[in-house]
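One protein chain omitted, others in place.
Note that the chains take the letters A and B in the order they are written out, and that residue 1 is the start of every chain.
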Amino acid sequence: MTKEKAPKGIKGWAQGRSLWMLHFCTGCGAIEMPPTMTSRYDMERFGITPMATPRQADLLLITGYLTVKTLKRVVRSYEQMPDPKYVIGFGSCTVNGGMYWDSYNTIKRLDLYIPVDLYIAGCMPRPEAIIDSFTELIKGIKEGRFDGWIRYRENIEFYKRNQAMVMDIRKWSLDTELAERIWNEVQEERKKRFERATVPHVYELAERIPEGLPK
Amino acid sequence: MSLEKEQKVVELVKASFEDAEAEVQRERRVKVWVKPNRVFPLVAYLKGHGFNHFVAISAVDWIKDGEIELVYHLWSYSEKVHVMIKTRIPRDNGSMPTLKPLFNQAETYERDIHEFFGVYFEGNEKLDREFILEDWDGPPPMRKDFDTRLFSAEFYDQEDLESEALRLKIQPYKGHLRK
Partner (left out) sequence: MNAIGIQIGWIIFMPILVIIMGLLYLGAARKITARVHNRYGPPIYQNIIDVIKLFSKKRATNHGVMFSLGPIMAFSGLLISLMFIPIGNRALLSFNGDIIVLLYLLVIAPLGMALGVGEGANPMGTIGIARALTLMLGYEVVLIISALSVMLYTGSASFMKIIEAQSGGVGHWFLWPLFLSALAMDMALQGVLGEKPFDQPIAPHEIASGPMVEFGGKYLGLLQLYHAIAIVVETGIMVNLFLGGGTLFWWFVKSFTVFFIALLINAVMPRFRIGQAFKFFWTYPAAISLLGLILVAILK
């Protein structure tokens, strides 16, 4: 079997010039989308339109922090999108957790859970930055540089294992057999981590000021 | 600035509840401290006197005292006064009677506090149902002895996975970095 490749030529061109975006706004980044869509910055001139359902979409925008609860829905939506599909991580929260670096319920690095093609750093990125990333995405798709969905399919075990560490993947995966198997595999590790993580500890006032970067 | 209407509310509380401590915090704010078993009658009493907007229930974890403070917020549209009824219950196995017979919306706030602080509300039938936290089997996360930083580091840092990702070359596209 030959290795699947990203579309090039006229297919790639059409793919890039007609990106339909899944309107899945998770965090505060959603507020940057209306100016990008409407008359001030108008992203429809690149052929990018918001779509209502994952079945019709090519581009998944993760606009901001992802709680575990939202991650479940994002994974499900991502798996329902038809190939080829692209993901843009939007804002600092998707890069390293941003201001939610010590939250008990928010993931830090998005590309451990689903393959990310582009990150836009910033808190929040301006619409200019969003338009810039869109033009880069269009250029890259035309040249066949973005292949997130192929990475996801080839390393499905890696991604599923990461997802299983933080959420119950059995309910939220399309491939239920694989999800069941990996879920059973990680149970032991999960339990160990859980025991380590839930040791009662009360912070003193002096301790509350973090020194340097979080561990 | 006169605080007449606030004083009136304080007197109203003291007239029927001698064991309650009430004071005016500032304009349009009245604080009342009562024993846990007196909360229900006090709310019912205030409801009968025009305090018909039940705003919320909030909770504070006083870990050194071993107590959880519950704050019931009531608002009167006619008087324009906000009454905070504060009560303290023990941290371990503490329970409160539900306010559902008085205000239906109390049910939701009680479920919220049950999930995040582990307080049990007697008579609330929906308490055992999942509310906000999905598939959560750890300790209540808003308690002060829950180490959220440790939990986050254990579950979401995943440094070993990051090195694994490097080995598998699972990296986002980097060509866009400005020279």
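The rule is short, and it goes like this: a residue touches a chain if its C-beta (ideal position, glycine included) is under 8 Å from a C-beta of that chain, and two chains touch if they have at least 3 such contacts.
Bear in mind the structure is a predicted one, so any value in this text is a computation, not a measurement.
In the full assembly, the chain not pictured is in contact with A, by the touch criterion defined above.
Touch with the chain that is not drawn comes from one residue among A:Arg55, A:Lys139 or A:Arg170, which is A:Arg55. Check A:Asp83, A:Glu157 or A:Glu195 against the missing chain and you find that the one touching it is A:Asp83. Across the entire complex, the residue among A:Asp42, A:Glu154 or A:Glu185 in touch with the chain not shown is A:Asp42. In the full complex, chain A touches the hidden chain at residues 4, 7, 10-11, 14-15, 17-18, 38-39, 42, 44-47, 50-53, 55-56, 58, 80-84.
Quick note on the criterion: only the chains that are shown with their structure count from here on.
Rounded to whole angstrom, the centroid-to-centroid distance between chain A and chain B, based on C-alpha atoms, equals 32 Å.
For chain A in complex with chain B, the touching residues are 68-69, 72, 89, 97, 101-109, 111-112, 115-119, 133, 136, 140, 145-146, 151, 155, 158, 162, 165-168, 193-194, 196-203, 214-215.
By the touch rule above, chain B contacts chain A in their complex via residues 63, 133-135, 138-139, 141, 144-158, 161-162, 164-165, 168, 170-173, 175-176.
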